[in-house]
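Notes follow the structure.
For this view, one protein chain was removed and the others were kept in their places.
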């Protein structure tokens, strides 16, 4: 009996590595600390009322961003562990198994649990404000999306202390990720956690599409929308068409692993290559799901701090739409080397190259937005400016990779790694950092410290180049991705050392940024005007932080850059003029959180194939949905006119 | 109650029309989901790995009856929507209950078909890639119908309790959309899986 329990615990908890024990201890300590803090300061009710049950898009956005920064830390630590292992040849800091798990979780976390939630967080904060709406179309569903993502992220993250992490790469190629070559629960964590978070993502796509189509302020036609809203619209459409394919791919591999089906196995007629197809039919659009929104952010930031209207608005919109369509026609370039005919490879080479055209159009439009401007070098602007040359490097190496015969030499080498970090960091990461600085006052009512922000920027940006530029060369020297160690004598030592130094420099940049956030929370300059940057779009028309109802009166829109136009005409005060009316708002609900907890329980049960746990979890999910269906007949309330007036007065808007 | 030529009741509130549009968009995503499953099935159709083929398994009588049950249920569901527009709760509920019974009949027959394959023909999801694809494609549709039945029961109870309001009308309309969508998917399954499976 005791032996049984011992052997169960031995396989349940990951054992045998001092770093893991350290992680166990720190997770336990942090949890105890949080529980103690909440109890001692009597914050449980506050946590429940203000955050766990909220349906307010701004609070949900803030929670997305906090979670994303935590995940950036986790994914970043993974990256540093990998680079520490590769600092010298034949290093024994990590074992091969440990390294494989770390690069798998690094990729998965950075894409699914860092980049996407960070972007969704910024969308949540900015889009309803930019279109002059009171909330998103489906506030309850919005909360469901967030909690599904959050609990899926937790489910994925506990894998490294309970049961073991996935170890087949973030692409999880069959047959390597199949049951036969990869027994154990690690891959199950990958499949189930991504499935749960994918449901939330799809719901977000539907939500923002309807929000943008149906809830724009009067007068805001599609071609008067701010560029970030446009990018969100385009992204939502990509999400709706791409994510169901991931749902299917993950479901089929889960069925393979849990029920012995033969979709991607080597035996009984399964087709491992079909996984590659399904994964990348989702996967390539996914790249644009995390890229297009930040193109919108850069447009906002560059236009605001060049103090100029965006150059080539229509070209910007149409190029985004073109990119989104083309993103579905290029998936095969991820496996040019899987024995396709010359004809097929030619088609996908050319379709990939073509994406450079709309992307180039955007780059030149940004450059010409800067032209004839009055450029102000704020931290947000620095991130946006740094994006242009750095992303262009990623872009041109992308074109180089699209030449299939040349790709035979780059594929799966560090050249590829350098390329996609060049686009994903200079694009997505620089973009969300720019957005964070830009919208921070709207979220919290104070401005992030510029001096620390610029330090963080320079340290991070320079280290990033030190880290990734040498990777192109080491890739051409023949070093392939996912090698847990490399032999000496091939001339790879100096570059690997430089790369590792760059990676740690980026870690330092991240720490400065965290310090900047903490410092600014205490000493940051208050934003009393609601318009700290002399902004051009409607989110700057309301006070900072934005009140629960966003706008006391829904603004009237006449042109692009609606708020700049209102300021010119002197009608900017029209949104907070007395008399006020009662405002209709959605009620908070605890169901999204509880529903997602049941998803977590069901998911954990499936990971371990414990049906005694998975089935009650599934029943809980259905019960929550039925409860919601019976309770949503009357889930709105009114904020009385007097309360609106008080709020506006407190924000200093009625003097 | 008098019928008017104004906006139908399910569209009468902003929330109602938003949710209906949202549901259409969701159905768009469902089309992508089923397209992916269809492609997987069609790729794997010939991968029988020595196990039974579609010709060995499919019985014309069985899947024709399933098809008729579902097609008729789609029709009765549509009649329900007409009653909804007339604000006639009793008529609406009556048609929805008939729809539910037909839906239950469909799910029952499909379950029976699956059980026959597994117990009599020894054709399980583990036998071959073809059967994996078959069970998952047809099973996903069946799971959708089953979920629709639970959902429709909830809507019927709410209609009985509250009558036709903008909220219940929207719910009855959306479950109708869902039901017709499943019918359309079934027509594709009927053609691409069963009819094609008899020939190829």
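Letters A and B name the chains as they come in the text, with residue numbers starting at 1 for each one.
Quick note on the criterion: a residue touches a chain if its C-beta (ideal position, glycine included) is under 8 Å from a C-beta of that chain, and two chains touch if they have at least 3 such contacts.
Everything that follows uses one rule, which is that contacts and distances are computed from a predicted model.
For the omitted chain of this complex, the UniProt record lists the protein as "Quinol oxidase subunit 2", which is one of "Electron transfer flavoprotein subunit alpha/FixB family protein", "Quinol oxidase subunit 2", "Polyamine ABC transporter permease" or "(2Fe-2S)-binding protein". Of the chains on view, those touched by the hidden chain across the whole complex are A. Only one of A:148, A:206, A:250 or A:306 touches the absent chain when the whole complex is considered: A:306. Across A:8, A:46, A:377 or A:610, the residue that sits in touch with the chain not pictured is A:377.
Contact with the chain that does not appear here is found for just one residue of A:53, A:329 or A:409, A:409. Residue in contact with the omitted chain (choice from A:226, A:244, A:470 or A:617): A:470. Contact with the omitted chain, checked across A:207, A:271 or A:422, is made by A:271. Remark: the residues of chain A touching the chain excluded from display are 96-97, 100, 168-169, 173, 175-176, 180-182, 266, 270-273, 306-315, 335, 337-339, 341-343, 345-346, 349-350, 353-354, 356-357, 360-361, 363-365, 367-368, 370-377, 385-386, 388-389, 392-393, 396-397, 399-400, 403-413, 458, 461-462, 465, 469-470, 473, 475-478, 480-487, 490-491.
The rule is simple: only the chains that are shown with their structure count from here on.
Centre-to-centre, using mean CA coordinates, chain A is 34 Å away from chain B.
Residue ranges of chain A in contact with chain B, taken from their complex: 137-138, 202, 205-207, 209-210, 213-215, 240-241, 243-245, 247-249, 251-252, 255-256, 259-263, 265, 267-271, 274, 278, 281, 622, 626, 629-630, 632-633.
By the touch rule above, chain B contacts chain A in their complex via residues 14, 17-19, 21-22, 25-26, 28-30, 32-33, 36-37, 40, 43-44, 47-49, 51, 125-130, 132-133, 135-136, 150-151, 154-155, 157-158, 162, 165, 167-168, 171.
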